[in-house]
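Here the complex is missing one protein chain, while the rest keep their positions.
Letters A, B and C name the chains as they come in the text, with residue numbers starting at 1 for each one.
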Amino acid sequence: MKKFLNSADTYLTDALAGFAAAHPDLAVDLENRVVTRARGAVPGKVGLVSGGGSGHEPLHTGFVGEGMLDAACPGEVFTSPVPDQVVAAVRAADSGAGVVLVVKNYTGDVMNFDLAAELAGDEGVRVETVLVDDDVAVQDSTFTAGRRGTGATLLVEKIAGAAAVRGDSLEAVAEIGRRVNAASRSFAVALTAGTTPEAGRPGFDLPADEIEVGVGIHGEPGRRREKLRPAREIVADMVEAILEDRAPGAGEEVIALVNGLGGTPLSELYLVYGEVARLLGERGVRISRSLVGDYVTSLDMAGCSVTLCGADAELVELWDAPVSTPGLRWGM
Amino acid sequence: MKKFLNSADTYLTDALAGFAAAHPDLAVDLENRVVTRARGAVPGKVGLVSGGGSGHEPLHTGFVGEGMLDAACPGEVFTSPVPDQVVAAVRAADSGAGVVLVVKNYTGDVMNFDLAAELAGDEGVRVETVLVDDDVAVQDSTFTAGRRGTGATLLVEKIAGAAAVRGDSLEAVAEIGRRVNAASRSFAVALTAGTTPEAGRPGFDLPADEIEVGVGIHGEPGRRREKLRPAREIVADMVEAILEDRAPGAGEEVIALVNGLGGTPLSELYLVYGEVARLLGERGVRISRSLVGDYVTSLDMAGCSVTLCGADAELVELWDAPVSTPGLRWGM
Amino acid sequence: MDIELARAWVRAVAVAVEKDRELLSDLDAAIGDGDHGGNLNRGFAAAAEAVAALQPGSVGEVLVKTGTTLVSKVGGASGPLYGSALRAAGKRLTGESADPGEVAAALAAGLEEVRRLGGAQPGDKTMVDAYAPAVEAFTEAAGRGAALAEAAQAAATAAEDGARATEPLQARKGRASYLGERSKGHEDPGAVSTAMIFRALADTAAAAG
Partner (left out) sequence: MDIELARAWVRAVAVAVEKDRELLSDLDAAIGDGDHGGNLNRGFAAAAEAVAALQPGSVGEVLVKTGTTLVSKVGGASGPLYGSALRAAGKRLTGESADPGEVAAALAAGLEEVRRLGGAQPGDKTMVDAYAPAVEAFTEAAGRGAALAEAAQAAATAAEDGARATEPLQARKGRASYLGERSKGHEDPGAVSTAMIFRALADTAAAAG
């Protein structure tokens, strides 16, 4: 394993300490592992909290700031945070208007956030949960844990964050978040697996000419293994899988996210975006907004995900609203 | 080689086409490979142009926009642009106030930009050149091609870009750029080499427990090979090499850039930044501004560079000035 | 089971998962995210420390403390599942010692909690596939008057058999379910760690004589 690392055990703390040093406008509680805005909860505004296993940076810590999250609670690498952390984040984010939890749909995340929501509720904080489950590579049936939450998490956090700034009520912010999730679908392909400090070697071994299709963001293998093919063919399959599951509705354009998983150069992501744009153009789907870069990563995994979110004028307006976080910034 | 690629020959064009699709506020001339602002040169403002081999994205194309470059000319991967490209970029950037060329100090870049400057001069455009040579891993003597231009390029482009917006004259913008370069030093370490589409395999082979110290951004091997060590020791050597060469002067604080080379997760970059901040703190050097992320990359190389720029109040103010480009954005 | 034995059990589990940390993470890497060993090691190390510092008034307090520590240290799926199970079990053991029948009922309450929280059925390729047969064997042995050591021995063997039997199954819960057909051919890491927990109980009880 080659990483800039002091030791596997201190990895998360060391990285968070560096994050804290780099972002003086955020407050990082290294003990409890909670990242909040230095100025505290915004009076009257609904709070927005998210968290999950680490290793997906900038998600979630990098999305704390104006127009997006009020607090994030990073768990160990690929391990959901514990309820205590979530509760601490909720407390910090609550100004009395209640808190929306954005939770990616993984068994561990759901259980830990549920426990936390119960505890926070006992403390008198009104809590709503938005579950993100956008990954079409996973069959959503009673025979699975349901779809994973991946790229759409960014969209939910951005758009719900803007709704909270707009002054929406607790229920309305949660509702917008759920709308974004319901309108979003993602699909990911890996060229290599990422390596966790704990494991010290890649989550799966992939021959030099093979790719994993339908991977998640935790180093788990995908739905199937394939020979490497030209990008245009791989991307066509990704877009196909997404649109088969949900084609944009009438009056909808799409927000398109081409997301790097950590080890893929930006130029390749743009190349992938070019294919996405071409394919959508051929089908008459209009892209109203796009984002290309590393946002929801899986350590050093080479690969990318494509997320399409059917968006009406309101969602686009909320998407465009100013945001200022370490990982996403525009309009301010 | 595992990349999202249609073919090695179309790699650059395909990536630029995707870039164009993703950024409608920029104009991309795929034929001549010049990226400009869609609205054209800004009347009365000194133009700022840069370019170089591709594979370092977001540098330079991703830095075209408000507050930074007016035009960029990307060459083939790791190959400087040809003079025709540079001239086309200069023409697009000139509003009559002249154009500053930001050139990284590589033999090829220098010769091609020099030829272009001559041609542009013949066309009546006033041109000044700022040469960037910040890499302390290279001995600057008559026995080398001189120091390479690496991370400081971002700082020169940002700060000179802000000076141009401020209304500085051609000579003044160039002068600010040279000041930034003179005050900046960088040092890079690679954990793995990047792979160009042309070569199809890594620029150098590195055993699983070794790193290359003092690498550039073109896949060339570094000054020496070492065993992998804890991050704190590696970073201490990097910071040491930089400060030995140039310690911040009286009244100077530093702008610190921890830059990923393409394949290193953001969390590791923050970990490195934490070490940099600690080391500088121990020496009483104040960091006034910082930036952590992938800005001047080398395809999928795992590794990072550290750049420190001694900055007085004026440089910090120009650094803080609004910028809105695909790769760097704040204040607007 | 008395307070000391409960404490020794938690210590024994901590020792076992530390020793087999890599095995558990490797099993998890094959069909999950490779953190199960690290998760349990972090959790049980903290739990062993916590119960060592505790002055418990009942057997149950040891288990409740262990469960609470797991919930607040582990995260992931296994943290709340094991944590809540131990809390539920502990709440039933209010005395300074418990006979095998009481322990059986407590273990069954823990299983109930895992099934309630996780919604897994036997055959879904989860810890339930080791936990359910273990409870059944323990209860059966206790029912026919077996001592704790003997009942725990039966439970450990049943759990180990149950864990092995998860290998051919297709996962329907947890991360492994994302793999569909590809989850077949690997033992479930949580089932294996459940077997370890029961094996640690059997060993501890046997040593206590």
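Simple rule for what comes next: a contact is a pair of C-beta atoms (placed from the backbone, for glycine too) under 8 Å apart; a residue touches a chain by one contact, two chains touch by 3 or more.
If you're wondering where the values come from, they're calculated on a predicted model, not measured in any experiment.
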Contact set (omitted chain vs shown chains) is B
Sole touch to the unshown chain from B:166, B:223, B:246 or B:278: residue B:223
Out of B:80, B:153 or B:259, only one touches the absent chain, namely B:80
Residues on subunit B facing the left-out chain by the touch rule are 53, 75-84, 106-108, 111-112, 115, 137-139, 143-145, 148, 196, 198-199, 203-204, 216, 218-221, 223-224
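The rule is simple: only the chains that are shown with their structure count from here on.
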Chain-touch separation of subunit B and subunit C, in steps, is 2
Going by residue number, subunit A touches two or more other chains at none
For subunit C, residue numbers touching 2 or more other chains are none
